[in-house]
Each structure stands twice: as C-alpha cells, then as structure tokens.
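One chain of protein is taken out of this complex; the other chains stay put.
So, subunit A:
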Amino acid sequence: MYKPNDLILRTTTSLIAFILLGFAIYLLMAGHNSPGGGFVGGLMTASAFVLMYMSYGIETVKKILPINFRTLIPIGLLIAVGTGAGSFIFDVPFLSHTFGYFTLPIFGEIELATAMLFDIGVYVTVLGVTMTIILSIANDQ
C-alpha cells in the first residue's frame, strides 16, 4: 500500500475553501434582489465543507469544525418558525415581514428586511441536511 502525496490538493483547498465560503455569504446576502438566497448559499457552504472533507479526511476536519451537523437542522427550523411567530408580537398575521432603512458605519444606508432572518434559517437547515446526508453515506466502511 503506497502513501499518496496530496500536497497540491491540500494547498489548493486551503485557498479555495475561503473563496467558496465568501461566495456563499455573497449568495446569501444578495438573494433579495439578485439570483441567490438561502438555499444556494447553504449548498455552497456545504460544498466548501465537502472540499475540506475530501482533502483532509473526516478526523482532521472534525477537529477544526467541531459541529454536529445534525443539530443545525432544528436550529434552522426554529429560526425560520421564530421569524414567522415573531409577527404575533406586533399583532399582524403569521409570517408577516417588514423592512426598514438603516445607516450603518461602514456600509452607509442599507435596506434591512426581516425576510433575511428567514433566509438565514433556510441556509442553516440546508447546510445541516446536506452535510448530514453526505457524511452518513461516506461513513460506512
């Protein structure tokens, strides 16, 4: 049994994984008025994690990403339901969303919508489901 040398793959992964995570955040943020959104952002983050898993192995990635991806599914669903149930506080129907204009120090005046929170819930759920499926299939050897 020879031992393969994965130097090029590992160096490329450590560069590309950050580009993928940045692109995933961009897709999540741009989903309001461009293509993208929580679903594609979650899939992009999952593909960045899969790339790390492919080049470093399960044991190493478990040390640097100590997340049980199964717990992400209920967390994401709770965020999504919470944004829907939060509309009861303001005495409006379920899943009513609103938006407002805020002035932040770096970005200037931006439009923040509560649909963003729902999208983050979708993002976390999709990430958890995808990573759970892939890791469960990869684990049986």
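Simple rule for what comes next: contacts are C-beta pairs under 8 Å (C-beta built on N, C-alpha and C of every residue); 3 or more make two chains touch, one makes a residue touch a chain; residues count from 1.
Basically, contacts and distances are computed from a predicted model.
Colleague: Looking at UniProt, which of "NADP oxidoreductase", "Cation:proton antiporter", "Protocatechuate 3,4-dioxygenase subunit alpha" or "Light-independent protochlorophyllide reductase subunit N" names the chain we cannot see?
Modeller: Matching the unshown chain against "NADP oxidoreductase", "Cation:proton antiporter", "Protocatechuate 3,4-dioxygenase subunit alpha" or "Light-independent protochlorophyllide reductase subunit N" yields "Cation:proton antiporter".
Colleague: Who touches the missing chain here, A:51, A:78, A:95 or A:117?
Modeller: With A:51, A:78, A:95 or A:117 as choices, the missing chain is touched by A:51.
Colleague: Can you list, in ascending order, the subunit A residues touching the missing chain?
Modeller: Against the left-out chain, subunit A lists 4, 6, 9, 16, 20, 23, 27, 30, 34-36, 40, 44, 47, 50-51, 53-60, 134-135, 138, 141.
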